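Quick notes on the structure that follows.
Note that one protein chain is taken out, while the other chains of the complex remain in position.
Chain IDs A, B, C and D follow the sequence of writing; residue 1 opens each chain.
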Amino acid sequence: MNTSPKAPLLEVRDLVVNFYTRGGVVQASRGVSFQVDYGQTLGIVGESGSGKSVAVQAVMGLIFNPGRIEGGDIFFKGRSLLDPAGKKRVRQVRGKEIAMIFQDPMTSLNPVFTIGTQITEVLRHHLGMTKEQARKRAMDLLDMVDINAPEKRLKQYPHEMSGGMRQRVMIAMALACEPQLIIADEPTTALDVTIQAQILELLTDLQQRLNVSVILITHDLGVVAQLCHRVAVMYAGRIVEVGDADPVFAAPVHPYTRGLIRATPRLDVVTERMVSIDGVPPDLISPPRGCAFFPRCDRAGKACSRMQALIALGDDRHVSCWCAAKEVTR
Amino acid sequence: MGRFIYRRLIHGLIVILGVTVIVFVVTRMVGDPVQVMLPLESTPEQRAAFEKKLGLDRPIPIQFVEFMGNMARLDFGDSLWQKRPAMEIVFEKLPMTILLTAVGIGFACVLAIPLGIIAALRPGGVVDRVTVFGSLLGLSVPQFWLGLLFIVVFAVQFKILPTSGAGTPSHILLPALTMGLPTLARLVMLVRSSMIDELNRQYVKTSFAKGLPFVRVVGLHALRNAGLPIMTLVGWEVIRSLAGYSVVVETVFAWPGIGLTAIQAIEREDLILIQAIVFTAAVCVVVINIAMDFIYKLIDPRLKLT
Amino acid sequence: QTRQITIALGSEPTTLDPQIREDGGERAVNDNIYDTVLTRTPEGDLIPSLAAQMPELVAPDTWEVTLRPGITFHNGEPMTADAVVYSIQRVIDPDFNSEQISFFSTIKAARATGDLTLHVITDGPDPILPSRLYWLKVVPPVHSKDPGFAENPVGTGPYRFVTWQRGQHIDLVRNDDYWGDAPQIMAVRYRFIEEPGTRLAGLMAGEFDLITNLLPEFTSHVPKSVNVLGLEHPIVILNADSGITKDPQVRQALNLAVNKMALANGLFEGYAQVAQGQLLSPSFFGYNDQVTAYPYDPDRAKKLIEAAGVKGQTIELIGTSGRWLKDRDLVEAVAGYWEQAGLKVNVRIFEFNEYLNRLFDRKTRADAIFVVSSNELLDADKSFSAYYKSGGVGASNTDATLASLIDAARSETDEQKRENLYHQAVKRAYDQAYFVWLLNIEDIYGLSQRLDWPGRVDARLLVQEMTCQ
Amino acid sequence: MTPPRTDTLEQALAENRFEWWDSICELGRELKRDKPGLIGVILITSLVLMAVFAPYIAPHDPAAQDLTARLAPPVWYDKGTWHHMLGTDHLGRDVLSRAIHGARVSLWVGAAVVLCAGGFGVVMGLMAGYLGGRTDAFIMRWIDTQVAFPGLLLALIILAVIGPSLTTVVVVLALNGWMVYGRMTRSAVLSIRQSPYVEAAEVVGCRWPRILFRHILPNLTSPLLTLGILEFARIVLAEAALSFLGLGIQPPATSWGLDVAMGKNYMFMAWWLVTIPGCAIAVTVLAINLVASWLRLISDPQEREKQFARHMAKGMRKNMQAEIDKERQPETS
């Protein structure tokens, strides 16, 4: 799959993550593969519960108790994070070379420590800065994410800030060690529209200025459209379509991608009735065999119920759909 | 803030007032202290004289007014039993109970926090199950029985610790252990469950994602957040033992604390001493409660004291 | 070894002023610090102590006491007639409000007649004044005015006070200047343990050398034990004025129905004697050895009950629990025997306060009240005027004859005559069966291996009589 | 996972009529997985049965004294007899029979106190939570004040004054313990009241009794049940402690605490006198606690998941893995 001579920044290969719950084994990630190049922004979209967060948390080594990584491999700068030595590497890498921004800025910050403490502890731990150095740097960082009066802010507690502010603090914290990859898991979902716009603007700006790679997870195709070079669409623990953003949006191949794009309401085009994808996403405890989308798909054929395909369409674009394959080959 | 302090103080006063009124009413309902205090064969004249001396012959309302006045001056009068100021006795015994409580609960805290954390790290693991079962067992064993058991084993069988009384540091070991064990059990359970809660919080994931070392995440970030319920329980335990729950342990080990004195006073129907003890206990409870609120504030910046 | 012993007491003294309180803890300590004017041999005979000889009756209401010369208090104050007079005046002063007043209630005044002689003037003839003087601890006139006296006792006794750590212990050391025989034990520590079990544990753990009130069952488990016939007599007061117990036949039947021997041997494991139909021990003044216990004769009891026509009727028996050794058990056992004799027994165990209300209730006397009488004067007067004499706090009869016998004895100074009167009183009460006399309980002490002590009938813990290896 | 499809609602309802039985079976299955919980339930059941049928089970009258057979040791000692299997006490009463009858008092006091305190507390909590305003303020102040009382001391005094008996013990313990229920009920009512489904009921026009009893109370049952059971354990211990201090159950009634108190004087020669009732208390309380912690577990979904994960991780993982692998087969082919 990996054709470029130079190893990509991050490569996830056939990642399998299962959660052992009372109801059964939740197959949250059923062979997810994607890669992110230096300086690139990858958007991962999909419905709730499709396994987006699980996939990136696996990268960060944040799959805890009921969950287990049970297959596949993750390479960061060409080196595995899952092999026996990987555990140690993960610990060195996370927070320093890979940073993460979570969805809910309300709960992602520790409520009993000041913003200052929470930013400086990263700097002091990873970069061994002194207290004073770390404080200076923290002020710079807050400045970078457009928080004014940083000196005052450092002494505040999370509950004294608004949601937007907190998300900015999270971003500042992520940028602290100048990471090469930032994983943003729905950074704007919990925010108001206008604040969301501000944060997206900030992210775009920072990404371009610092040339970091970003993985952006979202439900909202609009957000991907604004920010991402590449887009991966996830459904039921798998990536069903991946490719450069423009062609995917312009000509979605997988019926799910198409449905998703059509279901997303647009302000610039007047449509009479809203379009939805019928049915509900499958239960990941017992996902249907073959293509998981097949029960909701209007073009499903016999082959769909038997097996899954991953078909390369050129231009680094892949889709997992039999019908699409037929179309393409025709 | 000011409003908070002021309201807490008012509430504290109400509590103390309520307690004293109840105690007053209850102790005046006691059949007749005079009878118990004097020997069996004493004459009615002796009884009458004694009653007069205690002021028990006057109407209840007058007794009450006088009582409240004296209380405000911390003067409860002389203990009937010990024939010296009741407050003097209380001040003599209270430090012993405080000492016992401090050692007992201190020991419980020192053990409970690491135990609880270790159990919380792998909920359902062997360590966890052993800890939980141990705690349940600790909660189930009656203190008085445990105390007797300790005496039999450590003092009588092995003769390594004294059976009872106070004085040397070795005297405090068994009573403190008995006192601390149920507390330890409760604390372990609480530390465990609140640590499990905290470890599932999003900010713990954030902290791990920041690359912070495990010890820092668990021991600092999570523990500090779990601190509030833990503090609450510790406060409760202190309150409980000062509010009379030390009675059992003190009785078993003849520990000369306020609990033992209370039960002796009750047995001897020394109503003056009873009043003084209950009053002091109420004040302790109120003071600790207020102190706890301030400690909460220190731990959790989200709390506004209003 | 250091010859230092530890004694565990059931209760801590509330004061160490020897003249205020009437409590066992205080007495146990002060008996060793202070001397009394008279004392008793371990068998209970009165002998001089601070007095050089037995007091003499110089007038019907005046006793002369002559003291031993050359005795000083621990702080150097001389022990003279003035000190004794002072001590007497102190304890009988109504403002001083001593609880021991009942021991000295007949003393009107005291007067020094010389350096070492004094007169004690009583309120009418008082034959038992010597017994009363046995209770008089002599305090130092100067030091006792010190406000700290109650916490820093000074006496003439074989041991002097060292410290009192409230709630923990009291320490005494040997008084090397003691006027009498030098005690063998160098130092004593008193500890206060309310729980008998804990006390026993301490003895078994080797922490204590002497514990009081050892349960009979444990005599074989402690290193050593000592038992002496004590001062306590459990009895049942029968109401001779009303109810089914009005009939003397019934009262006798109730006596005959109880197997006292079984109680002594079963419940008390032999550490009690059957009371010989009187509220006195053999060592007490007034004991009538002509009177013996009603035998255990259930058949006769049954017949008497039937003859009286009260078979199947209900008798109320009142008792309390936890106040005296095995009080409840005794009540229930007695009730069991009475049931066997053909009565229905309504046992009512009251909490002590309520129990006292019933005991002292002069208007409606219950059929039967269980009580334990304790007589520290070792003289019939005390128990008789409380329980035998009509109108006494615990009396349930209106027997004028009996009352006049007791009154006569009270003011009879001739010992022989007085004893005679008591013998008559004992006999009369016995014939009328005003009580069910149960037992005379023995005091049992637990001793460590190294301690030796024969025990005393008056239950005093005199360390000077103990020896330690 | 999916129940059988039926055509009409009535049919579906009819088919689900016995679902309570299913849920009991489900509970049973849960219990089988949780060994400590199972042990607890079995112990409690047998204790309750023992208490109920005490007169038939106990070999002797617990109050029957036999002064000739005092302090007999249990059967495994040389001097022990089968007649008194666990020996006799200082009055020659049968220890086993007393222990069996003691269960009655302990469980009865526990149940009575929990019912009284729980009933009163829940009513107060419901009132405070639902009526709000002054009622709420008043009740909460009251609770705060009473919580700050040195409860045990007051209880001891009251007991000493009124005179201890079964009833006074129950009353005093209930008076001392209702606040927990009140507080919990109130806070639960407040939080459930805020919940959209209660608002929905209000919008739909339900009157408050209906909301209270149909919407709020059913959602309170499981936390209240757990609390009640935990309190039960506490009360059993408290009664024992009071009896031990001589302020609880009075003879001739029996209670484990009382037996320990009576037996402690004989601790060194007849260890069984304190040990058997002491163990009885410990076992009872332990059993109750085990049940409570199991209940808490099954009523807390998060905890429940964790528990399950452990279970899975132990053995079933391999099977599951095999299944998953099987499923993935066609893809690779």
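Brief remarks follow.
Following the convention adopted for this analysis, contacts are C-beta pairs under 8 Å (C-beta built on N, C-alpha and C of every residue); 3 or more make two chains touch, one makes a residue touch a chain.
One rule holds in what follows: contacts and distances are computed from a predicted model.
Considering only "Heme exporter protein B", "Na(+)/H(+) antiporter subunit C", "ABC transporter domain-containing protein" or "Glutathione import ATP-binding protein GsiA", the record for the omitted chain gives "Glutathione import ATP-binding protein GsiA", by its UniProt protein name.
Taking every chain of the complex into account, the omitted one touches A, B, D. Summary of contacts with the chain left out: across A:245, A:291, A:304 or A:324, the touching residue is A:245.
Mapped onto chain A, the interface with the missing chain covers residues 47-48, 162, 164-165, 192-198, 200-201, 219-226, 228, 245-246, 249-250, 259-261, 263-268, 271-278, 280-281.
On the side of chain B, touch with the chain left out of the figure occurs at residues 1-4, 6, 306.
Although one chain is not displayed, its contacts with chain D can still be listed: residues 3, 5-13, 15-16, 195-207, 210, 214-215, 218-219.
By definition in this document, only the chains that are shown with their structure count from here on.
With centres defined by CA atoms alone, the chain at the far end from chain A is C. When every chain is represented by the mean of its C-alpha atoms, the one lying closest to the mean of all protein C-alpha atoms is B. Each chain gets a centre from the mean of its Cα atoms; for chain A and chain B, those two points are 53 Å apart. Rounded to whole angstrom units, the spacing between the C-alpha centres of chain A and chain D is 48. In chain B, the positions touching at least two other chains are 30, 123, 148, 152, 156, 251, 269.
In chain A, 65 are the positions where the chain touches two or more neighbouring chains simultaneously.
On chain C, the positions that touch chain D within their shared complex are 195-197, 200-201, 204, 215, 217-218, 220-221, 262-263, 266-267, 321-322, 328-329, 332-333, 336, 349, 351, 354.
Across the interface of their complex, chain B is touched by residues 57, 60-62, 65, 91-96, 99-100, 102, 104, 107-113, 121-122, 125-126, 157, 159, 170, 173 of chain A. Listing the residues of chain C that touch chain B in their complex gives 14-15, 20-22, 97, 99, 102, 165-169, 191-195, 197-198, 201-202, 204-207, 352-354, 356-357, 359-360, 382, 386, 392-394.
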